[in-house]
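Structure below; questions to follow.
The complex appears here minus one protein chain, its other protein chains still in place.
Going by the order they are written in, the chains are A, B, C, D and E; count residues from 1 in each one.
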Amino acid sequence: MTWSSERLSSLVRHDAVDRQVYTDPELFALEMERIWGRAWVYIGHESQIPEPGSFFTTELARQPVLLVRQDKDTYHLFFNRCAHKGAKVVELESGRAPMLRCGYHGWTYRTDGVCHHITGGDAAYRALGLDKGSPCMNLSTVPRAESYRGFVFASLTPDAPDLATWLGPTAASIDNMIDRSPEGRLEVAGGALRYHHDSNWKFFMENLNDMMHAMIAHESSAHAARQLGKKMLARGGALPPEIQILAPFAEDPDFFEKMGVHAFANGHSYSGGKTSIHASYSGIPEYEAALERAHGKERMDEILSLNRHNTVVYPSFTCKGAIQTIRVVKPVAVDETIIESWTFRLVGAPDELLQRSILYCNLINSSANLVGPDDREAYHRLQQGLQAQGERWVSNARYVDAEEPNEEGGRSATGSSDMVFRNQFEAWRRYMTADTASGG
Amino acid sequence: MTWSSERLSSLVRHDAVDRQVYTDPELFALEMERIWGRAWVYIGHESQIPEPGSFFTTELARQPVLLVRQDKDTYHLFFNRCAHKGAKVVELESGRAPMLRCGYHGWTYRTDGVCHHITGGDAAYRALGLDKGSPCMNLSTVPRAESYRGFVFASLTPDAPDLATWLGPTAASIDNMIDRSPEGRLEVAGGALRYHHDSNWKFFMENLNDMMHAMIAHESSAHAARQLGKKMLARGGALPPEIQILAPFAEDPDFFEKMGVHAFANGHSYSGGKTSIHASYSGIPEYEAALERAHGKERMDEILSLNRHNTVVYPSFTCKGAIQTIRVVKPVAVDETIIESWTFRLVGAPDELLQRSILYCNLINSSANLVGPDDREAYHRLQQGLQAQGERWVSNARYVDAEEPNEEGGRSATGSSDMVFRNQFEAWRRYMTADTASGG
Amino acid sequence: MTWSSERLSSLVRHDAVDRQVYTDPELFALEMERIWGRAWVYIGHESQIPEPGSFFTTELARQPVLLVRQDKDTYHLFFNRCAHKGAKVVELESGRAPMLRCGYHGWTYRTDGVCHHITGGDAAYRALGLDKGSPCMNLSTVPRAESYRGFVFASLTPDAPDLATWLGPTAASIDNMIDRSPEGRLEVAGGALRYHHDSNWKFFMENLNDMMHAMIAHESSAHAARQLGKKMLARGGALPPEIQILAPFAEDPDFFEKMGVHAFANGHSYSGGKTSIHASYSGIPEYEAALERAHGKERMDEILSLNRHNTVVYPSFTCKGAIQTIRVVKPVAVDETIIESWTFRLVGAPDELLQRSILYCNLINSSANLVGPDDREAYHRLQQGLQAQGERWVSNARYVDAEEPNEEGGRSATGSSDMVFRNQFEAWRRYMTADTASGG
Amino acid sequence: MAMAPALQDLEQFLFHEARLIDEKRWDEWGALFTEDGEYWVPATRGQPDAKNHVSLMYETALLRDVRLKRYPHPNAMSLQPVPYSVHVISNVMLDSFDAATRISVVNSRFIMLEYRRNEQQTYGGATTHVLETEGESFRIRMKKVELVNCDAVLPSIQIYF
Amino acid sequence: MAMAPALQDLEQFLFHEARLIDEKRWDEWGALFTEDGEYWVPATRGQPDAKNHVSLMYETALLRDVRLKRYPHPNAMSLQPVPYSVHVISNVMLDSFDAATRISVVNSRFIMLEYRRNEQQTYGGATTHVLETEGESFRIRMKKVELVNCDAVLPSIQIYF
Partner (left out) sequence: MAMAPALQDLEQFLFHEARLIDEKRWDEWGALFTEDGEYWVPATRGQPDAKNHVSLMYETALLRDVRLKRYPHPNAMSLQPVPYSVHVISNVMLDSFDAATRISVVNSRFIMLEYRRNEQQTYGGATTHVLETEGESFRIRMKKVELVNCDAVLPSIQIYF
């Protein structure tokens, strides 16, 4: 039985989805083709390729791709695949080289992807009128690659809409992260963490704006932190950043209801805004001074008062402006996903900020952290529980009636609403059933 | 090419089956749906959930299920799947709790499966007229769950026949195990053993009443035991239980022919009866005294003289009345199966009996035992050998002509007959080709 | 979408192939059936079963087979699958036994495959008119098995052409290996090496006559060897065999162009001939004396001057006459392949020759060698790179115009030509699209 | 008063015992046990005894004799091809020594690889040896192996830990 | 002048520390650290510090307290079922001893199996202990664990190496 558009449509109800969207390998393969092959997928940040010849390799819909800087103003995203016999040309995750050299037969390519050297000579291809520079002798380019203020996304679909339009109001979350730099610039810094999950990628994407799980799933660590925090305050001490980071996970449901959730076109969303679990981190005077110098008091307050929790750019990207960290989704199989986390330096800001971001990632995003393992376990139990055929539908019914338009052109709802999940599956259905590639 | 009923039927000949029934992944998936989804499958024993709130988790046709006792007289079998987002609700194998709590968002359920607490409040679902207690807010119940004198079986098919009828004459094997308790009661005791097999589940189910393999496959251990036994007798000692357990595996073919095999509706069967490899265990006077007190000499002799070897309740269960142990089949993949073994205490009997059952399992059923590894290796070689396409058919031709009706309404044959396998595949074909769910 | 002949044909262009031939699991399954099920596949060498009762087990198209010698002049290739229930009869890789005994129920077979003993007696099968010796009670024979001067190949296709015809001019490479024995006989000696590859089997088969990769992929080891060699010569020493073996891998492209490649029917090929990377091994006087005694100077020179590099008998076999070693391909999955290497003793030649072959295999074919890991890594990168969907075609365009007929009835080209790959895929397409089994 | 054995002597004894297993010197290995010496691999953590709960292995001299006789048997299917092992023993600590009985209780940790027919299993756990002092050496009254995954779904285990 | 500690004493201390982890004697384990004692598992090779680069774990007393409090919590989903470990510690070498401060720098290697719910992970690496001498024993000022696969895509790691 093949997956007709009708059959695919029938998997998504406004208030629920069929459990198979999380468990069926064929649907996963279709997702790679129709969602990950049509949407804009995050590739990396321009600061990862600072110099001419700097390169960075990653996957796009499970295909190897290669981001290379040609010169100050130009860089390219290629399929990481040699034009000769198809070997992965660049194996290292990142580096810098004047030419890209394939290790198998030594073909080399310029940073603009044009073939530069053919071992054994070029004459061999003359008969077909081919030579270095003939399209099929060069690295092939990914159909679309665009940057939004340094954040590079790509699409396998030539007629994808322009990136900024597609990002919609979530672009403001990226803006806010950048605006927090006194110089308005970010740099990837502090390394990456890669965390293996034995579950479907969508569980992670939903969890990000799931406002009802923190105080339950993360109770053990957050309560321990709160108790230790109380003792410290009692002793007249201040709360160290570790406690400031962990304690808010145990805020009561009301706190999270108030944070609220906000949904937009293409499955995007964010939670928080006026407040979030990052809102009460103690300020860093030296930093605020720098920011005020750069923007003036009013603008600074505006920037720092924007407190979005997680912003989700469906299906591959999520960021936290308040602590300058992003996470990237890499689906491997229907029940296997890799989550990468990256931290950024706010150029012009004191090191404390990067160090706080790094501390945050150690505590929340590393494989050995104090919070993530409980999320990972939750996804694992979802993957297992949904093997049960007793109930076809997975509920997205919370506050199905209580969504309101917001001034950003999306809809807003109380924190515990399933609106964000409904919104993701509206996009899911559109991507999966669109016949044209205009998935965006 | 899909598996039409005609094509499925053609896999089973009276005297042979197509090798693909053991090697084809699609057929395995169909088995899960049509055999394991229609037959009565063993879940557990009532003594595993003694108190209100006691629970026990397992799989049914690879789906997570949860057995929970509500009160002295009531217990329920639920799909182990949260009504909220579908997470496996109970992760532990067994335990006791006043409420069942899902770890992801903290929904709780009463022991009757009714939702008791919704994190973030119930109002969220009012718009759809839903509230705690609305069916879709509760744990969903497995269509059928029945107990035969404490042994709980379940079926995913609402109109499955009643359990006792379906068990047919194999129920008497369970009766005999229970009757061996002076108080007519069994309790699971002594823990469980779980043994991983890299082969198809049917090899195990066939092996149980395969009377021609023991003296060959288990020669090494059984002969060693016999030699040591001889020495002991020579020294005028008695045979310790270890020898009594191991030595009979090397009885000659005649002994096993005489044990005989007996086949019944739904693929069930047993071997032995008047005698078995358990027949010559030395008696335990204190126990027999207790049993005689309970039943009188005549009935006691009747009970103890019933010496069935393995009783097979197709497809998931096998028991040995004489030593109060059962084994449970858990198919994982076409070439992967888990076999669990459990022992029972005869309530009112001295500890020696349980200890003998435990010794038996250590010697025969543990992953490190002296007999099972040779069976496991045999299944492994079957799985490998049947990759060969040189011969399509796997023979079930032994004594194809020599089956006789028995007084229990089944058919009996000499021990080495393939009758039991023919009978299993008659049931296999019926389950696999039945259009309705009345697979039973 | 099923793989029609049209669709299969469209995967192969004269100057390129579709990347899916290396990455699609369904195509791999078809290859097992249509290429590995139709071609002649190498099984083993007669010297591996020297005595009556000697046996040797291996796989043919992933099916277990068993080569057994009945007597001095007769041996048989059986499916390694018991006629009783289908267990793999012989588990050991090789050995000797008067009878073949199945471990599960003890059936035994004579070395001609006829059933000799049935546990529990034969009467059981009388009703069907079956007895020991009835075809279905014996080991079943692989449709075709033939030896070319001791090298045993088999085919699952009854009407495969005769082996020598099918081998065509590549037979001469086997001849040359044998002729290098003063007695004209080879014996397997020195054991086997088994090397796991995480890539498609065809990458290995293409690499064998890929003349443009050695100086690039093996630069690190070969250059190290050259430098050390230079030092030694400078010190007035001679080049030890290790250097003689490793250094030529770094010859320049011209050297390899001159070696040339030669392609023949059925996908076969060889490279070199007048010269190869083995050409400058220092002679072994005692050996040449023996060879001259046997053949006379002229014939000896003729034999030793034939310097073929790799001879490829598509799809399963490759040999190196000059150092008496072969490698055997065992596909496991679309991205998994096992490569076995075997060495031969030239009967009548001094031990040095076998010892040089063994040294060669240690240096080039073992899992821990100095050259093979770079080839394996190249195949790995091909497997990864070809996941990229940016370019459908894998080029075979080198010197597409410059092939010339050779006197052996095949075509020859300069070393770096892709002719050999084009030739393999011509055979690939013919095997894959042939409706009849006359794949040969 | 008897003095506690030197750690190094205990280590060397444990290394020797493990080596006898890896080298399949079964008779020598069996002879390391006292007549009432027991070998026990519980099936659960903190298992109180081997009589009232199933174990992965619980062997007295009698069952060791059966297994040691079985090892070389040509028709022991699961032992053809032959399984091989390597034991890495470490973290050897002397938990107690009774000067009167000269009995040492020794705790150690191990990783054991069991290999057969192209498959390698990794096992690990904590071992408690109850050792009687005998001349310069020791004899084993009890060897209790607590596998870290004792309650996992395990394949066949055919070599002593 | 203080003498360098005996290798055997250092080994026994490392074995003791590992055993406290395997036996989940968390309070005793935590007490082995000095007040400013650190536990560090870098996320890359040759990582210069834990402040300016992410780590798999970088814990001071405060974070150890959080984790040790978390371990027994009934609602810690990822710890129910409970994960278990076995540490095999070897190759213990004394890299340096400062007679003035009586600080030892000890290098060792380990294999640790982490087991939970029928899954077993194998970890290994090199450990550097910076130990203060305290009476007959030691306290840990720094335990730095360099995993051989520190930059791999790893599942949850829930027990200290």
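We adopt the following convention: a residue touches a chain if its C-beta (ideal position, glycine included) is under 8 Å from a C-beta of that chain, and two chains touch if they have at least 3 such contacts.
Note that the coordinates shown come from a computational prediction; the quantities given were computed from them, not determined experimentally.
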Self-check item: Touch partners, limited to displayed chains, of the chain removed from view
Solution: A, C, D, E
Exercise. Could you tell me which of C:62, C:149 or C:194 touches the chain that is not displayed?
Key: C:194
Quiz prompt | Identified contact with the non-displayed chain, of C:155, C:343 or C:396 | solution = C:343
Self-check item: Touching residue (missing chain; options C:53, C:150, C:184 or C:373)
Solution: C:373
Practice problem: With the missing chain put back, which residues of chain E would touch it? List them for me. | Solution: 7, 45, 88, 90-93, 107, 109-111, 122, 124-126, 148-149, 152-153
Quiz item: Which residue numbers on chain D touch the omitted chain?
Solution: 8, 12, 15-16, 18-19, 22, 84-90, 111, 113, 115, 118, 120, 122
Quiz prompt | Residues belonging to chain C that touch the chain removed from view | solution = 189-198, 216-217, 219-221, 223-225, 227-228, 240, 242-243, 246, 338, 341, 343, 351, 354-355, 358, 361-363, 365-370, 372-374, 376-378, 381
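The criterion applied here is as follows: only the chains that are shown with their structure count from here on.
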Quiz item: Minimal path length between chain C and chain E through chains that touch?
Solution: 2
Quiz prompt | Longest centre-to-centre distance from chain A, chain (CA-based) | solution = D
Self-check item: Centroid distance [mean C-alpha coordinates] between chain C and chain A, Å
Solution: 48
Self-check item: Separation of chain B from chain E, taking each centre as the mean of its C-alpha atoms, in whole Å
Solution: 45
Exercise. For chain D and chain E, let me know how many angstrom lie between their CA-based centres, rounded off.
Key: 28
Quiz item: Tell me, which residues of chain A touch at least two other chains?
Solution: 216-217, 374, 377-378, 381
Exercise. Among the residues of chain E, pick out those that touch two or more other chains and give their numbers.
Key: 75, 77
Practice problem: Any two chains that touch count here, so list every such pair. | Solution: A-B, A-C, A-E, B-C, B-D, B-E, C-D, D-E
